[in-house]
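Only a single protein chain was left out; the remaining protein chains are all shown in position.
Per-chain residue numbering starts at 1, and chain names A and B are given in the order in which the chains are listed.
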Amino acid sequence: MLTFGTGNKAVAMAVRDAKPVVVAAYPITPQTEIVEELANYVTDGSLDARYIPVESEHSSMAACIGAAATGVRTFTATSSHGLVYMCEMLHMSAGARLPIVMANANRSIGPGWNIGAEHTDSISMRDTGWLQVYVSSVQEAYDVTLMAFRIAEHTDVLLPVMINLDGFLLTHITQTFETVEPDDFIPPIATPHAIDINNPGGYGTLTPGDTHFKFRRDIERGMQASIPVIEETEADFARRFGREYHLYDEYRMEDADVVIIAMGTFGKEMEVAVDILREEGIRAGAIRMRWFRPFITPDLDGKDVVVIDRDYSFGFGGVVANELQAKCGCKPFSVIAGLGGQEVTYDDIAEFVRIQRPGTEHWFGVDD
Amino acid sequence: MHGMRSILPAGPNQYFIIIHVKYPKERLDTMAIPDEEFLLKTTSACAGCPSSLILRYVTKAAGTDTVLVIPACCTSVIQGVYPTTAMNLPVYNVAFASAAAVASGMSEAFRAEGKKTNVICYAGDGGTIDIGIQALSGALERGTDFLYICYDNEAYSNTGMQRSGATPLGAMTTTTPGGKKDHKKDLDAIVAAHNPVYQATACAAYPQDLYNKVEKALTIPGPKFMHVLAPCPPGWRFPSEKTVEMGKLAVKAGLWVLYERENGKLTITGASKAAMKKRIPVEDYLSVQGRFRKITAEQTAEIKKTVEENIARLQREVDGIC
Partner (left out) sequence: MFEIRLHSRGGQGGVTAAKLIAYAAFLDGKYATATPLYGAERRGAPVVSFIRIDDRPIRVYSQIRNPDLVIVLDESIMELVDVLKGLKPDGEVFVNSQKGTCVEGHRTYPVDLTSISLSLDLVLAGNPILNTPLIGAIAKLGVISQESAKQVIAETFRDERNVEAALRAYEELKI
């Protein structure tokens, strides 16, 4: 059904269509509309779920853990301070191999209070064992939220999935999107280690170091196994519903000498920058990174690389730029831009390419 | 006792243990405590451990259709080490602050699936009174259908006896080497402010009273709370064989009052009925525990005053005056 709504609404509608049994909810700007919409669906009966209005984000993830442990589908949403507040439970949920799905509205972290888009919140959770995907349109927010349940619950994966959407830029923009009838696109959840009263066991008991070590390795196996599961899920989605997704998006890359790389809404806006640069005779292309965990490595051989990070790791650098450098051996021009919702346009992005100096870092609007 | 064996399932996920168990026979006499054990003899508890004593009777009262949710506390250790467990029930071990919130999610999921499975949080005093109080408050306020049991050994015992909000005035811990300068936090008043459907206290020294209360609590839908005193030999510094005796002294001195509150009505139970009228001196309880070695005369007087005020307050509630 063709619909007109915000990124938040698209996520909520996808959750409704995925039919979770338990939704834990705590408000935080700019995610709040998601849990408000879900409350409406539960109230009007269009979603038959238990809606738990928890008292904190730590508890929203805890409630999802408790519910998912029994083998039911669960969802919650958060942002910024809420995400970092639940950090402990992110580790716990991934370590317990629970296929929880969560939307995160990317937002900066204080002080001072700033509610603008920034990826530092989710990127600082990169080592928790959660899959992380970054979307760039309202349609993609809907589609990926549906796919997230199938990917998380796949028995080769059994890891939680975080759908990241830029605060305000995507959570609050109103666009056209199409909803689908998922039918059996998401198979019934069948968590193999769900609590079974008839077969009692201990979960998360004292664990010796060598066993803990094996469990960690198992998480990484699940992470690696998620890559073919993601590809298969995206392929099946395209077959059924006609919309194609890939591990990363390429734009005018065929003969590109210089490639711009970014996640989230920058990843769309930079296509306009590529068009502008092409008109100037610069053979530019763009790669929008969609999956940050597992980290998908594109082929950047022989190209100049300009990476825009809407995040920063203090004492290290732009995280995407540096991870790409580590994985691909490229020497990117690392642009730090858009933190705290800083305004960055396609004109600015085109300028990054014009001024690029490989192997250096540039703080947009600050370095002068 | 039940034989215990564990099997690690194949596949990418080994996050669970399967124990082969025999299931207890149906209970014939509901008044008697059943023989069936859910806490097996292979626990790794300290000698004289009150937590395992309490857990033994809690699980006997709860029966097989029960899941325990356990935050970081002594009971994390008591269960034993992967891949074996001393628990003959599903046990979900969770982060320190999260037990009541995990139970919320678990209870809602079970109810959504039409299951009546008991969800019991079994948490220490630190995990309840301090770090877990927010989650507990939220779960009670939301009307979660669960039973929260705080076994109170009055310190962070699992980490080696540090002061908690439940540590009493004058008690030495590793972080109050000169004795605690502050009073014990009134957890029961905090919980009572949430109006749970059932609230009770109990003590490791009185298993029948404990058993009856757990059994009754689990028949009532909604949020239930129990606060159980757990005299801890290494923490309180008394001989391991004196756990029950120490619990009895606490009750007889009126430092710990056994009661239950149902539909707003308070009933004093068991040995506390007598203690409401006549009590042994508080010193008889304090003097036999090494942790009170440095208590001052003023602090002892303070404790006595608190005991008398508490008894008077409870009596007024029993009499319907407040």
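Criterion: a contact is a pair of C-beta atoms (placed from the backbone, for glycine too) under 8 Å apart; a residue touches a chain by one contact, two chains touch by 3 or more.
The model shown is predicted, which means the values in this text are computed figures rather than measured ones.
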Contact list for the unshown chain, restricted to visible chains: A
Selected residue (touches chain absent from view) among A:Asp17, A:Glu37, A:Glu271 or A:Glu323: A:Glu271
Residue among A:Ala39, A:Cys87, A:Ile109 or A:Ile173 that touches the chain left out of view: A:Ile173
Hidden partner chain, touching residue among A:Thr43, A:Gln224, A:Thr345 or A:Thr360: A:Thr345
Residues from chain A at the interface with the omitted partner, ascending: 4, 29-30, 115, 166, 168-170, 172-176, 265, 268-269, 271-272, 343-346
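In this text, only the chains that are shown with their structure count from here on.
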Separation of mean Cα positions, chain B and chain A [Å, integer]: 41
Chain B-touching residues of chain A, taken from the complex the two chains share: 21-22, 24, 49-50, 52-56, 58-60, 62-72, 74, 88-89, 92, 95-97, 155-156, 158, 192-193, 195-197, 199-208, 211, 214-215, 218, 221-222, 225
Sites on chain B touched by chain A in the complex: 9, 11-19, 21, 64-67, 69, 76-77, 79-83, 85, 87-95, 97-98, 100-113, 117, 134-135, 137-138, 141-142
